[in-house]
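There's a structure below that I have some questions on.
A single protein chain has been removed from this complex, and every other one stays in its place.
First chain written, first letter: the chains are A, B and C, and each begins at residue 1.
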Amino acid sequence: MARTISYREALNEALMQEMERDASVIVMGEDNAGGAGAPGEPDAWGGVLGVTKGLYGKFPGRVLDTPISESAFVGAAVGAATRGFRPVAELMFIDFMGVCFDQIFNQAAKFRYMFGGKAVTPVVIRAMYGAGLRAAAQHSQALYPLFTNIPGLKVVIPSSPYEAKGLMIQSIRDDDPVIFCEHKAMYDTTGEVPAESYTIPFGEANVVREGDDVTIVAFGRMVSVAAQAADELAKSGVGCEVIDPRTTSPLDADTIIESVANTGRLVVVDESTPRCSMASDVSSLVAKEAFGSLRAPIEMVTAPHTPVPFSPVLEDLYVPDAQRVVNAVKTVTGWER
Amino acid sequence: MARTISYREALNEALMQEMERDASVIVMGEDNAGGAGAPGEPDAWGGVLGVTKGLYGKFPGRVLDTPISESAFVGAAVGAATRGFRPVAELMFIDFMGVCFDQIFNQAAKFRYMFGGKAVTPVVIRAMYGAGLRAAAQHSQALYPLFTNIPGLKVVIPSSPYEAKGLMIQSIRDDDPVIFCEHKAMYDTTGEVPAESYTIPFGEANVVREGDDVTIVAFGRMVSVAAQAADELAKSGVGCEVIDPRTTSPLDADTIIESVANTGRLVVVDESTPRCSMASDVSSLVAKEAFGSLRAPIEMVTAPHTPVPFSPVLEDLYVPDAQRVVNAVKTVTGWER
Amino acid sequence: MTETFTSRPAAGLDDKSLLRAYRTMRTIRDFEERLHDEFATGEIPGFVHLYAGEEASATGVCSNLDDDRDSISSTHRGHGHCIAKGVDVKEMMAEIYGRTTGSCHGKGGSMHIADLSKGMLGANGIVGGGPPLICGTALAAKLRGDGGVGVAFFGDGGSNQGTTLESLNLASVWNLPAVFVAENNGYAEATSAAWSVGGGDIANRAAAFGMPGVIVDGFDFFAVHEAAAQAVERARNGGGPTLIEVKLTRYYGHFEGDQQTYRSTEVAEAREKLDCLKRFRRTVTGSGQLTDGQLDQVDAEVARLIDEAVEEAKAAPQPTRADLDTDVYISY
Partner (left out) sequence: MTETFTSRPAAGLDDKSLLRAYRTMRTIRDFEERLHDEFATGEIPGFVHLYAGEEASATGVCSNLDDDRDSISSTHRGHGHCIAKGVDVKEMMAEIYGRTTGSCHGKGGSMHIADLSKGMLGANGIVGGGPPLICGTALAAKLRGDGGVGVAFFGDGGSNQGTTLESLNLASVWNLPAVFVAENNGYAEATSAAWSVGGGDIANRAAAFGMPGVIVDGFDFFAVHEAAAQAVERARNGGGPTLIEVKLTRYYGHFEGDQQTYRSTEVAEAREKLDCLKRFRRTVTGSGQLTDGQLDQVDAEVARLIDEAVEEAKAAPQPTRADLDTDVYISY
């Protein structure tokens, strides 16, 4: 049975259902219960933006608040994962990776390979990414390319409440370390979500809408931006195929390549900064694997190579919008060799 | 006057000459003097692989050993840079970025933008990268793509002793934060280096060799691998233009695009893992900006999407070699639309 | 080694210094109270963390510092530190409104207000981001030999961050002219410091790294001033770093919007009985050093300043597209 709920609620429900189903699932992070040691109610916060609200009430021993020490508690999640648990650790803002990246990329990500295939480290690291809340340079980044670069990590970017729930459940059940990127400006976005538990497999792109003229690959919140652009373009008869890869690692190369084989044109929409980004990653994939089909340069719509500005005026210019996607599509459809 | 000296000596000479020239240049890192507090000689180590050897003897107050606390001392270098010094901090292995990345990417890199153009942070962070010394997964990575992704950082990768000296001097004099990537397997590589001080500007690629059939863009140690491949290919009449961008950020896009405009073919050689890498970055640049000139798919020769293996047999397979570059060139020259 | 400071008489401060301290505290208070009101109107973008209630800490510490040779780092809750270190209040307000006249041209916002020309290295969005930087500014002062000190402010939450703990050690090992000021307001977001700080008082951590540690009452300007004076003096004279734990209470939520379900009556009580401004007034008028009239005049002047700051900020221009990609680098 599907109801309309928010992205936040979808995530919360996924966590709730998995904790119910599997006693090895534990949750930890700063104020994930909220208010540890405080005289008020124990679930005072339920996460800084409320994603873990109510979990502590149901599973008190399995929802842990932490001191502000990301290396220690992310590492603890990794360590517990090697000992049979399925921890979901919250890094809060993905921008905080800088104080704990070692535990993620040198420890969790490498255990299996470094130990000759003998480690199992089913840890999920949840983190908010993205601009739009006027949270400025240290709280607004879209850093998934940094994680995508690292072998051993899986990187998930849900683009809707439906995706959020199914991908979170899959992340928890997956035996590899997963970086789960939640767009903080989408928590109140609503959509149809089944009440029952379901999973969405990794590495299988979702073709959000079909079209024959241009392929648009977009990530996370940019999927809806791309879809909006596609709506706009449909009015003038341009058919866009919008692809949401869902996971940047693994990446569903086949779906992208097949689509470009049909359309001959590609636009990649990526909220991150442009250098060594997912925009460049997908472009390079297609320039190598589908060159013969390409009929125009590959356009990339990304944030500029700047930190995220605080000013609302500037931040609105910073984040790719539908108009920029429309322009990029027009560039590639208008291109003559 | 040019002499033949090693990459290590070239770096050491650059540091020495800049410290001599400018009293605001200071050097710090674990055992950069070597043996702080130990009963033996004060310059016992001069850096774990000897790059800072002798500096302490000449400039005792300006070469600082540090406890093993990369966040604190990299941050200290950043802080001192905001107060008129030009610190060169050694991260030792670039793989250690995970314990101090915040001070680099959220602090140093963002100050100027975040503070509205009012900060000056001329810090240089030296770090060893790359495979080849059988140092395994946590001491062999080529992580420059992660830094290249970050606006506000400049990223330098010298490919020879000559480049090492000139780029180091430029890095120290540059007013922006610089990540200086030294390939640890190149320290004993020798080459002609002028005795006097000189700089090599950032963002100006070096065309290592000219050719009309294929453009090869390569970074750091891969430049010599590419040149070797070019030698090999020249025998069968294939002319390769080998480009060393010297800095990945800023990147000299023009030189690359012009070359591809002439050759119509591109191979990128990058020691890092493939996803969101410099290989993908340069490919995407060309697929966007020089598509009209491209006559074949863009090939990328990179490490595989795996951690660096310890086994010498596997590590030798891991690192791109001339044969793989030759094969890639053959693929693009043999390609028919 | 941990020692507790208690209030002392006006500690040899002359009238001018006392008035200046009062003005600083009042400015911080009014700045924050006004932001609280303005935030409620929805006109202020982003996250805002108010320093109201903690004024005696920033003021007590920074009243020992010089503009040029001394530097401070701050936190997400940075307005008070900025004002106490002399950052222009109108520029700060404009920054919080995201205007081009702001301290950071509108690009930083509340969490990144800085003024390097005043030795203010920035509010900081990263908990534990500041202490390493201060090791660097203190090192710079030491190498230069100008007697300057670096002061790192951080919270009880920040006292658990590895970057902070490493910095205590580095400052000790390098014998830096640094002062670490742990502002323990009892909470990190909703998490109680009594729970999160293993080992009880933060000041206890000083001994672990070989420096003196003291605890002061953060409602008492004079206690903070005195403790900081000793630490700064020691630092200037090559005696190395000190850790000062200031115990205090924040009057508002963690950020604006926080419902504060994790605490109950302590704020009302603190406001009523402990408030640093009230206490300061009682002390200096009681001792006869200043009159209520003098202080009232400051109040009036500050009120006007804040009014003007808000008015001017609202009227100031927004950045434009041309500002988006400038100032990423110094040279391109």
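By our rule, contacts are C-beta pairs under 8 Å (C-beta built on N, C-alpha and C of every residue); 3 or more make two chains touch, one makes a residue touch a chain.
Since the structure is predicted, the reported quantities are computational estimates derived from the model, not experimental observations.
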Left-out chain, listing which of the shown chains it touches: A, B, C
Listed residues A:21, A:58 or A:83, member touching the removed chain: A:83
Among A:6, A:32, A:52 or A:66, residue touching the chain not depicted: A:66
Residue of C:110, C:169, C:230 or C:283 touching the missing chain in the full complex: C:169
Contacts of chain A with the absent chain, listed as residue ranges: 26, 61-62, 64, 66-67, 69, 71-85, 87, 102-103, 106-107, 111-120, 151-152, 154, 174-176, 202-203, 250
Touching residues on chain B - with respect to the absent chain: 30-31, 34-41, 44-45, 48, 65, 67-72, 95-96, 98-99, 133-139, 304-307, 309-314, 317-318
Hidden partner chain, residues of chain C it touches: 160-166, 168-173, 195-200, 204-205, 207-211
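What we mean here is this: only the chains that are shown with their structure count from here on.
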Farthest chain relative to chain B (centres taken as mean CA coordinates): C
Averaged-CA centre spacing for the pair chain B and chain A, given as whole angstrom: 30
Cα-centroid distance, chain A relative to chain C, in whole angstrom: 36
Interchain centroid distance [CA atoms averaged], chain B/chain C, Å: 40
Sequence positions of chain C contacting 2 or more other chains: 104, 106-108, 112, 124-126, 129, 162-163, 328
Multi-chain contact sites of chain A, meaning residues that touch two or more partners: 71, 95-96, 98-99, 136-138, 304-307, 309
